[in-house]
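Take a look at this one; I'll ask things after.
Removed: one protein chain of the complex. Kept in place: all other protein chains.
Letters A, B and C mark the chains as written, and numbering starts fresh at 1 in each.
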Amino acid sequence: MNNRGKIINDPVYGFLRFPEAELMYIIDHPWFQRLRNIRQMGMAHLVYPGATHTRLHHSLGACHLMGKALDELRLKGIDHSREACVAARLAVLLHDIGHGPFSHALEYCLADGVTHETLSSLIMQRINKDTDGLLNNAISIFDHQYPDRYLHQLVSSQLDVDRMDYLNRDSFYTGVSEGVIGYDRILQMLTVRNNELMVEEKAVHSVEKFIIARRLMYWQVYLHKAVLGAEQLLINILKRARELAYAGENLFATPALRHFLYSRLSKKDFEEQADHLDIFCQLDDTDVLAGIKVWKSHKDLVLSCLCSMMMDRHLYKTQLSSAPLDDMLADIRKKLSLQLGLSDHELSYFAFTGTTSTSTYNTEDERITIAMKNGSQCDISQIDHALVNQALARPVHKNYICFIQPET
Amino acid sequence: MNNRGKIINDPVYGFLRFPEAELMYIIDHPWFQRLRNIRQMGMAHLVYPGATHTRLHHSLGACHLMGKALDELRLKGIDHSREACVAARLAVLLHDIGHGPFSHALEYCLADGVTHETLSSLIMQRINKDTDGLLNNAISIFDHQYPDRYLHQLVSSQLDVDRMDYLNRDSFYTGVSEGVIGYDRILQMLTVRNNELMVEEKAVHSVEKFIIARRLMYWQVYLHKAVLGAEQLLINILKRARELAYAGENLFATPALRHFLYSRLSKKDFEEQADHLDIFCQLDDTDVLAGIKVWKSHKDLVLSCLCSMMMDRHLYKTQLSSAPLDDMLADIRKKLSLQLGLSDHELSYFAFTGTTSTSTYNTEDERITIAMKNGSQCDISQIDHALVNQALARPVHKNYICFIQPET
Amino acid sequence: MNNRGKIINDPVYGFLRFPEAELMYIIDHPWFQRLRNIRQMGMAHLVYPGATHTRLHHSLGACHLMGKALDELRLKGIDHSREACVAARLAVLLHDIGHGPFSHALEYCLADGVTHETLSSLIMQRINKDTDGLLNNAISIFDHQYPDRYLHQLVSSQLDVDRMDYLNRDSFYTGVSEGVIGYDRILQMLTVRNNELMVEEKAVHSVEKFIIARRLMYWQVYLHKAVLGAEQLLINILKRARELAYAGENLFATPALRHFLYSRLSKKDFEEQADHLDIFCQLDDTDVLAGIKVWKSHKDLVLSCLCSMMMDRHLYKTQLSSAPLDDMLADIRKKLSLQLGLSDHELSYFAFTGTTSTSTYNTEDERITIAMKNGSQCDISQIDHALVNQALARPVHKNYICFIQPET
Partner (left out) sequence: MNNRGKIINDPVYGFLRFPEAELMYIIDHPWFQRLRNIRQMGMAHLVYPGATHTRLHHSLGACHLMGKALDELRLKGIDHSREACVAARLAVLLHDIGHGPFSHALEYCLADGVTHETLSSLIMQRINKDTDGLLNNAISIFDHQYPDRYLHQLVSSQLDVDRMDYLNRDSFYTGVSEGVIGYDRILQMLTVRNNELMVEEKAVHSVEKFIIARRLMYWQVYLHKAVLGAEQLLINILKRARELAYAGENLFATPALRHFLYSRLSKKDFEEQADHLDIFCQLDDTDVLAGIKVWKSHKDLVLSCLCSMMMDRHLYKTQLSSAPLDDMLADIRKKLSLQLGLSDHELSYFAFTGTTSTSTYNTEDERITIAMKNGSQCDISQIDHALVNQALARPVHKNYICFIQPET
C-alpha cells in the first residue's frame, strides 16, 4: 500500500484525500455513514432539484478544506504537529455528526430542544470512549480547550471551513452561482498572530465577497419562501404525528422513528440513558420519509392532507414581509374555517405566521480579524472604507405567512 | 403572468424553462414527483458521494435538451409545429417514469421481468386516458409511429437527448470530468435529411468524443467494481427478503413494498389489474431503504448480515476479469463454508460470480448517421479514418466475482 | 445558407451568434478588426498572464449579452422591433471602437485629451456616412436620443452589458474567480417600466453581488499596484518619446505612430481633418510595442532605460496609501539623485506620485433602479437593509508612489 490513502472524487474540489488511518476509522464508522442518508439542505431540493447532496459529503469537503488551510499555514511557518493536524481534521469531520433527519429543518422536533451541537458532542464522547481516546484532541479543539486556539476558529467562526464548504457546495448543487466563493484565495490569505486566526490585509475584498455571498445564499436559497414553507410543512407533519402518537394512535413507523415519536426526550435523558443515542444514530431522512409516505393514507385528515402536500409537492403558499402579517392571517383563517369546517387548532396547520432572521455579519459571534501590513490588527468592520459596517451587523428579521389558498 | 413559464436552476445547464402548460401538468403530477426520491445512479453514491441526483432531475434536463435540439433544427429550416415540439418534450420528460427504486439496479427484482420501458409505457397510457389524450402524440413518438421520425430518434437512439443528459449529469455529479461531453456543439450539428436525424460531417470528432466519453463512464463509473458489488448486494437483499416473504416470514415493510415483496407480478398482471400500477407508483428508494434499515436487526442471519453490510458500507470485495473466475469462487466458497458453517444456498449470497457487458457503439441499435457535405450519408463507423470501427462495435464481456473475505 | 448566421466560440459564454447582416458588416470592417490587436486590459497581463484578451472579444461578448437581454425582455412582453434590436446590438458592438493602443492606459496620451468616447462617436459617424445611414439608430441610442430610453441604459449605465461583459471576461481571463458575476440571473431579472430599465426586486442580492464583484476587481486587478505601475511606465515612455520627438530627435516608429508622436492633435483637429481619424484607425498595440522594443537601444538614457524596464518586466516599485506620500518621494528622489546624477526633470520619470480613485456605486452616474413588487420603484441604495449605502457611494481616493529602488 502506498501512502496516498483513500482518494474520493468530489465535483466541487476535484479529489479529496484521506491518508490518515484515524480519519478512515471515523469515515468507516456506521454513525458517520448514516450521514449519507441525510440531505444537507433539508427540503431545498423541492425548489432547487440539484440540491440532493448529503451531510456526509459536506463533512468530507470541510475536512478537506481544513487540510488545505493547515498546509497553507505551514508554508507560512505556522507549523503544527501531525497530531494537531489530525485532531483538527477529525473535529471538522465530526462537527455535524449529531444532525438528525433533514438537518436543521427538524432540529428540536424529534429530540425536544436538544441541539445538533449537543448531540455531536455526545456522539464524539461516546466514540472517544469506545476508542480509548482517539478523539481527545479533537474534542479539546471543539470545546476551545486546545492550546492552538486558531484550530478552533478554523472549525467554528465566521470564516471557518464549515462555512466555506457549505457555501461552495450548496452553490454548486443548487446552481446558484452567485454563492460561489473564492475559497482557495481566502485559504491562502489565512494567517495566525498571537495564536489567533486572521486574514491578511490584501484579502479584505475577498472576505467581503465571501460575506456577501453568504448573505445572498441566505435570502435566495436558505430562506427562499418555498423552501421555508416546505420546511414548515415538514415540521407540522411531525408535530401532528406526535399529537396523534401521544393520543394513543398507532402510526406506521420504523422502530427508530417510533422511539422518538412516542416519547419526549431531553438532553438529560440522552446523557443518562445511553441507548437513546444509539437509537438516534439509526435515524435518517429515510425513516421520516417512509412515515410520511404511509401517512398519506392515514385516517386523520390533517395528517394525511399535510403528507400528501409534501409528497405531491403542493406546498404552502408563503410570503415574506417586513410588515406584520396578522390581519392577513386572520382573514385567511376566516375563509378557510368557513370552507373547510376545521377547528382553530386544526386550522393552525394550514395557515400560520412566524418570524425568521439572519445577520450578514454577526458581531456577537467569532469575528473576522484582519492582519494589517503595518503589524496591527482590526475587526473587518473597522478597516478603512469598510463594507461590513454597523448596518450589516444588525440582524434582519422577517415575518412570514404560510397557508393553503382558500377557494375564491 | 408573463410567458416565461417556470424557471428551474440547474447546475448543469444554468436555467431550465418550462413555459408549456402541458409540461407543467406532468411535472406537477404525483407520479412524476415520485422520481424525486429515486436516485439516478442507484448505489453509485457509495463510491462517488456526489452522485445523489435523481431521475426527476435527469428527466427535466433531458427535456431541456430536447427543446434546445428542436430550436437548433428550426434555425436550420427544419420546422415543426408547437404540437410536435410539446409532444417530443413530453415523451422525453416521461421516458423514465417507469423506473422503480434505485433505477436499473433493482429492475426486474420487484416486478418480475417487467422492464422499466414497459412500465413507462403503461403509465403514459394511464395518464393519457386520465387526460383525454394529452399524451397521444408523445406516445406516438415513443412508439416510433409519429410521422416526423427524427423525433423518436431524439428520444431514443445512440445520440439521443437521454444519453446526452445522463452522461453530462452523471459526470457533473460524480466529478468524473472525463465524462463531460460537448453537448452544445453536438446539438448545433444535428440535422435532418429524409426525415432521419443525422449529424453534420464536421461534428464527426465531437461525436467520436461523445462515444469515448460514454465508454469511459461505463468502465469507470457505471461498471466500477465497487458500484457493481453494491448493486449486487442490493439485489441479494431483495432476493433474500422475498425468499423469507414467500416462506411466510413477516417482514417490516411499507404497504407498497409489501405488495411487491409478497407477490410475483408479470407484465400481464399489470395490464389486467390497474391497481398494481397505482401501487408501483407509490414505490421509491425510501421504501426499500426503510426496509433494509429495519432488516438489519432481523433474526435471519443472511438477511441481517446483508443489510448491515449495505448500511455500514462494508461492501463485497469485487473483481472484474476477462478470464473465468470459477476456480477462485470454488476456493473462496470452500473457505467460507468451513469458517461460517453456511449451507450452499446461503453461501451463494456471500460469494458468487456473474457476467457484465457493454458495447461502445452498438450496431444493432439506432445508429449514428453522418450527413456528408457532398450530400451523401453514412454510418459513423464507415467514414474515412473512422475511430468507431468493427472492434469498438463488438460488445465487451467481463466476468465478475463478489465475495466476503474469508479470514486468513 | 441557413439563418443561424455566424457562430463564434467564446470560452466565456459558449457560442456567440451573429445572424444579422448589419452586424457582420461591422465585424468584418477593418476598423473593427483592428481591435484584435488591442489588449482589453492594457498591461494587466504583466501581473495576470492570462489576461491577453482583446477589445474585439469584449465587444463581441457585450453584443451577445445585449441580444440575451432583449430576448429576456421580449419574453416579459417588452417587445421591440427587429430594427431597434439590431441598432442596440450595433451600438454595443461599436461602443469601444474608439479605443487606441492599450485601451485606457494610453488614453489622452497620443491624441491629447481626446477621450475614447469622442473617438468612438467620430468613427461611428464616419461609418454611418459611408454606409448611407446604417448606424442612424445605433448613434441615436448611443446619444440617448432614441425613443426607447432603456436601450441606452443597456448600453451605458451602472448595470449595462458593457460592465457585465468586462467583469465576467476579465475575471475569466485573469483567473480572479471572485469577479465572476451571475450575469444570466441579472439578465433574467431586468425589466422596463415607464421606458426605464430596472431590476426586479427579487434580484436585489444578485445586483449587490455584482456591485461587490466590481469593487473587488478594481482593487485586486484594475488598480493592482503592479498593474498601475506598469501603466504609468507605459505612459512615461510615450511622454519621453514625445519630448524627444518635439525636440527633433528621429525615433523609429511605424508611420501611424509617427503621425501622433510628432504632432499635438485636439478634438477639433479630428473633426476638421478626416485623415487624422483614418490614421488613428491604423494604430494598435503593435505600433507602440514595436517602438518600445527598438527604443530599448536608443541613445537617450531615460527612454532606453524605461523601455528596457518594460520589455524585461523590471517594473517600478509601487505603493498605494491613504496617507500622503510626499516625504517618501522626496527621500527617494534625493537618494536617486545622488546615485544616478539625473536632473530633476529626468528624475520625475523614475520616482513620482499620483492619485487614483474609484467608487463602488456612483450616485452621479446612471443609477440602478429596483422595480418593487408593490409597483413602486426606488434606487438600490434606498431599499430596506441596503448594502449599497452612502458610504459605498463615496469615491475612494488613494495616493500612489512609483519609483526605482535606490541602492542601499
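Methods note: a contact is a pair of C-beta atoms (placed from the backbone, for glycine too) under 8 Å apart; a residue touches a chain by one contact, two chains touch by 3 or more.
For clarity, every value in this text was computed on a predicted model and none was experimentally measured.
When the missing chain is restored to the complex, the residue among B:Asn194, B:Ser322, B:Ser376 or B:Thr408 that touches it is B:Ser322.
Screening C:Phe18, C:Phe172 or C:Tyr400 for touch with the missing chain picks out C:Phe172.
When you scan C:Ile8, C:Leu342 or C:Ile383 for touch with the missing chain, the hit is C:Ile8. Contacts to the hidden chain, counted on chain B, fall at residues 176-178, 180-182, 185, 205-206, 208-209, 212-213, 215-216, 219-220, 322, 360, 384-387, 389, 391-392, 396.
Although one chain is not displayed, its contacts with chain A can still be listed: residues 2-4, 7, 14-15, 72, 75-77, 184, 188. By the touch definition given at the top, chain C reaches the unshown chain through residues 8-12, 14-15, 28, 30, 33, 36-37, 39, 45-46, 48-50, 52-54, 56-57, 60, 172-176, 252, 254-256, 282, 284, 286-287, 289-290, 293-294, 297, 311-313.
In this text, only the chains that are shown with their structure count from here on.
Centroid to centroid, with C-alpha atoms defining each point, chain B and chain C lie 50 Å apart.
Mean C-alpha position of chain A lies 43 Å from that of chain C.
The centroid of the Cα atoms in chain A and the matching centroid in chain B are 32 Å apart. Under the contact definition stated at the top, the residues of chain B that touch 2 or more other chains are 14-15.
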